[in-house]
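Every protein chain but one is kept in place in this view of the complex.
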Amino acid sequence: MQLIRKLEPIWWLLFGAGGFIAAFFLPGLIIGVLLLGPSELMSSGLSYSRAHALASSPVGRLFLIAVLTLVFWHCAHHLRHFMLDLFGHAVAPIAAYGAYTLALFGTIATVSAVLAL
Amino acid sequence: MSSAHAKTPKTPTAPARKPSGFPLGWYRYRNYTIFAATCIPMAIAAVELLLGVAALGKGEEAWTAWLATLSAPGLRALNAICLYFAIYFAFRFGWVGRKIAAGRIGPISKPPLPLSILGIAPLGGFVTLWLIVFVILGGFI
Partner (left out) sequence: MAEPKLLKFEVLRFRPETDKEPVFESYEVPCMEDWVVLDALNAIKDDIDPTLSHRWSCRMGVCGSCGMLVNGRPILTCAAFVRNYTGTIRVEPLSNFPIVRDLVVDLESFIEKIKSVKPWIIRKLEKDVAEGEYRQSPEQLEEFKQFSMCINCALCYAACPVLASEPEFLGPAAIALAHRYNLDSRDEGNAERFETLNDGDGLWGCSYANECSQVCPKHVDPAMAIQQAKLTDALQWLHVLPKKSFA
C-alpha cells in the first residue's frame, strides 16, 4: 500500500488523461462501432479491409493504444475510489492493487492486440 | 497548549455520525455515486472495443463474426446503457475540467484560448469530436 500511495500523482494523472480521452472519444466509438457497427450505415466504413487499414496505420495504432489503455487506467482509478466509497477504508489495499492490476492486464492485452494487427 | 488544557480530562465522546443520505439516499450523493459507477460501463465498452481490435487482427471472418455478435439484442441494450453513462460521464467530467482550468496552474494563470473554448462549450467540444469520430469510422467524407 505504501508503494501505491507513493505513486498517487501517477494514478491521478492517468485518471485525468484517461477521463479526457474517454470524454472526447468513447461516445463516438460506442455509437460508431458498438451500436451501429453491424448496421447498413457503417457497412462500407467498417468493412474488414477499411477497418483493418485504419486500425493498422501508424496513427490508427497510436490512437487505439492511447485510447484503450488510458480508458482502462481511468476506469481502474475510478473503480478504486468507488470501492472506497462503498466499502470504507478496510478495502483500500485490495481495491488499489486489484484495480491497477486489471488496468495492467488491459494495457498488455491492448498493446498485444494492436501489435497483432 | 497551556498545561491546564493538557491536564483537563476529556469526557467520553459519541462516535462520529455518517453524512445523511450517502451513497444513494440523497440526490447529490446519488449523482456522485452514479458518476463513480460510470467506470464500469465505460470499462465494458473499452473491453468490447479491445475484443474488436483482437478480431480485426485475426482476420475477416473473426471481424464479421464480432460485428454479428454486436447485433444481438442483449449486447445492443448493454451498449446503449454504456453509451448513456459515457455521455453522463463526459459532461460531469467536463465540469471538473472547467474547474481546474479556472485558476492558476504553475506559470499559466488563465487557460490558453483553445482549452477555454472547450471549457466554455462542452457541448460544442465533446459533441464535435464524437461526430468527427463517427464520420471517420463511417467513411462519410
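A and B label the chains in the order they appear, each numbered from 1.
Here is the rule we use: a residue touches a chain if its C-beta (ideal position, glycine included) is under 8 Å from a C-beta of that chain, and two chains touch if they have at least 3 such contacts.
Since we're looking at a predicted model, the values are computed, not measured.
> Sort by label and list the shown chains the missing chain touches.
A, B
> Given the contact definition stated above, which residue among A:41, A:65, A:84 or A:102 touches the chain not shown here?
A:84
> When the complex is taken as a whole, what residues of chain A touch the one chain not shown?
Touch with the absent chain occurs at residues 4-5, 8-9, 11-13, 16, 81, 84-85, 88-89.
> In the full complex, which bits of chain B touch the chain not displayed? Write them out.
Missing-chain contacts on chain B: residues 11-23, 26, 28-29, 32, 36, 96, 99-100, 102-107, 109.
Keep this in mind: only the chains that are shown with their structure count from here on.
> Rounded to a whole Å, what is the gap between the Cα centroids of chain A and chain B?
Distance between chain centres, rounded to whole Å: 12 Å.
> So in the complex, the part of chain B that touches chain A is made up of which residues?
So the residues of chain B in touch with chain A come to 22-23, 33, 36-40, 42-43, 45-50, 52-54, 56-60, 63-64, 67-68, 70-71, 75-76, 79-80, 82-83, 86-87, 89-90, 93-94, 96-97, 125-126, 129-134, 136-140.
> Give every residue of chain A touching chain B within the complex, in rising order.
19-20, 22-38, 41-42, 44-46, 48, 50-52, 54-55, 64, 68, 71-72, 74-76, 78-79, 81-82, 85-86, 106, 109-110, 113-114, 116-117
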